[in-house]
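Worksheet: the structure to be examined is printed underneath.
Heads up, one of the protein chains got dropped from this complex, but the rest are sitting where they should.
Chain naming follows the written order as A and B, and within any one chain the residues start at number 1.
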Amino acid sequence: MSVVATPNVRRRGWLLAACLVWVGVLLLVPLVGIVITALEPGIHVVTQTLRAPDVIHALELTAVITAISVVVTALFGVVVAWVLVRQRFWGRSLLNATVDLPFALSPVTVGLAALVLFGPGGWLASFFESRGIQIIFALPSMTLVTIFICVPFTIREIVPVLEEIGLDEEDASRTLGASVWQTFFRVTLPNIRWALAYGVALTTARAIGEIGAVLIVSGLLQGKTETATLFIFRAYEERQVPAAYVVALLLAAVSVTLLVVIEFLRHRQERERSRT
Amino acid sequence: MSTPIVVEGLTKRFGSFEAVTDVTFTAPAGAITALLGPSGSGKSTVLRMIAGLEEPSAGRIVMDDEELTVKSVQERRVGFVFQHYALFRHMTVAENVGFGLRVRKQDKTVREARVRELLELVHMEPFADRYPEQLSGGQRQRVALARALAPAPRVLLLDEPFGALDAKVRQDLRRWLDELHRELGVTSLLVTHDQEEALELANQIVVMHEGRVEQVGSPGEIYDRPATPFVAGFVGAANVLHGEVVGGHIHLGSIRIPGAAHLDEGASAAAFVRPHDVRVASGDGDVAAVVERVASLGWLSRVSLKLPWGETLIAHVPNDDLVGVVEGDTIHVDLRNPKAFLVGSETSTERADVSART
Partner (left out) sequence: MGSVAQTLGGRSGLWSSQRTTAVLRHLALRGAAVVYLGLLVALPVVAVITKGFGDGLGTFRDAMATPAAWAAIRLTLWTSTVAAGLNAVMGTLLAWVLVRYRFPGRRLLSTLIDLPLAIPTLVTGVMILALYGPNSVFGRFLDDLGIRILFTPIAIVIALCTVTLPLVVRNVQPVLQELDPAEEEAAATLGAGPQATFRRVVFPAIRSAVVAGTLLTFSRCLGEIGSVILVAGNIPKKTLTAPVFIFQLTSQFKPAQAAAVATLLFGLSFVLVLVTSRLIARNEASA
């Protein structure tokens, strides 16, 4: 800590206070607020809501979409990160730029894209219709848009780690007789595991919280294509405010837990990087 | 277990740049051969090609009468020690050393015994459960060596193994590697830019420069009978004096230096004389020179001499021979063991950095 930085204790006090007020008003107070508001009607309302079949279905749907998104983005994330760092080829910077695209798009735009591709009269609509596969207004499109939005997380975490670590350990592994797969699983993967875990945690949080894109592609079929977030949206619009608050509180609780995991992983990752 | 390494016509091109050109030599079985050269001479590339970490553009590599040129790294069974250790950071010392055995699916008890054996060999037994980040540089390199030796490779390749270490640690490890090699007798190929290291450790030295082999020989041969101006200048310090070839001698000013019989009459030539081969003469000697500076280095002194025709000569003279000599005095010196080379277009660039090397 710099000795010369604000030695004036009063000024430090003001700066600190400003920060605490900012974070407090924007985050802490509303968080407390929702706990109070959701629990106000009484515990029985909470349990009733959480037992409703619509709610259970919504939570299940969110869980399924999140799980698929996490697995797909983790797997392909490792592949893409590997290709970007370890291979040189024409078009590599273009590929790199593509990874950042999802961050530049509003989720509604993503939903719109899915509509253009799979919706009525869409580019790929006839292909799937003729095979009797329902994409739009059903699980597949909701999963696809979520995956799209989550693509960058794992890749952006793994790439810098792969770059920093370099090739030496992998070369050494090969000279000791390990095959390419053995080298990957025994040497490379352990070196990127915290970065991968951190990326997965971020993906999980993002997938659970997705609303903009699924709002457009789900068709909002209650009990069929409603995720937890969509349930909250519809419930609020239909004036089922207590139910909306309860499910919102549940998601908030899950998020806070995820947050703790994310913080832990972030620290682990930083410790790893200082080891190299 | 030991086999010679035969390398023929090895060439490596990166795009239009040729890093290694037509390298041929044989590393004798059971001996330490050093690949010596400045950075950028291609020596590491040669080593990596032998290991299989790089594909040659042309040439062959043969070990144990087996052509290895197209074999994968794993199939070659070479032990490789990296300059920056390349220890697996997530494994303990013991796990690192046992890795080569683990991937070959060796039985656990056999593996553990072998790991222990090697850790004892490198005196790292007490550190078996430590992680690389907890070790010093010298310790890490010893573990790297144990790891490379564990799967009983047929040759050992070392890529500037001590380059990243302090001078003192380097010397200790150098001595220790020497002893280890005597004990194990594995054919070893050592890449280094440190000529002292090569001269001390190697049974045979391959001097490389700009991708080509300059000379292959024993340390004595390389030092006393350099085949090219580069070798003369790179290995051991050298003075470079310039003159003309007349009747089998190099004429430098008023003096004549023998040993130019193999050079063309009338050609420009350079004579290489080592500082310790400049002896204070009893009597007239080869040439008279003016003492410019005397710097005492302990039991000998480094003397800067100005020759009559203007060139500078650096001499390493025992202090006993310099009694009463001060700056400005004229003394007579003999130039012993001169090596004569033609001055041509390839050597002119070498002249520049070599004459600065004393």
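Operating definition for what follows: contacts are C-beta pairs under 8 Å (C-beta built on N, C-alpha and C of every residue); 3 or more make two chains touch, one makes a residue touch a chain.
Because the structure is a prediction, the values reported are computed rather than measured.
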Of A:110, A:135, A:178 or A:196, the residue in touch with the unshown chain: A:110
Absent-chain contact - pick from A:101, A:189 or A:221: A:101
Residues belonging to subunit A that touch the chain removed from view: 1-8, 11-12, 15-16, 18-20, 22-23, 26-31, 33-34, 36-38, 76, 79-80, 82-84, 87, 89, 91, 95, 97-117, 119, 123, 144, 147-148, 151, 180, 202, 205, 208-212, 215-216, 229, 232-233, 236, 244-245, 248, 251-252, 255-256, 258-260, 262-263, 266
Chain not shown, touching residues in subunit B: 55-58, 69-72, 75
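Just so we're on the same page, only the chains that are shown with their structure count from here on.
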Complex interface listing, subunit B residues touching subunit A: 51-53, 72-74, 77-80, 82, 84, 86-90, 99-100, 103-104, 133, 144, 147-148, 151
Contact set on subunit A toward subunit B in their complex: 168-169, 171-179, 182, 186-187, 190-191, 275-276
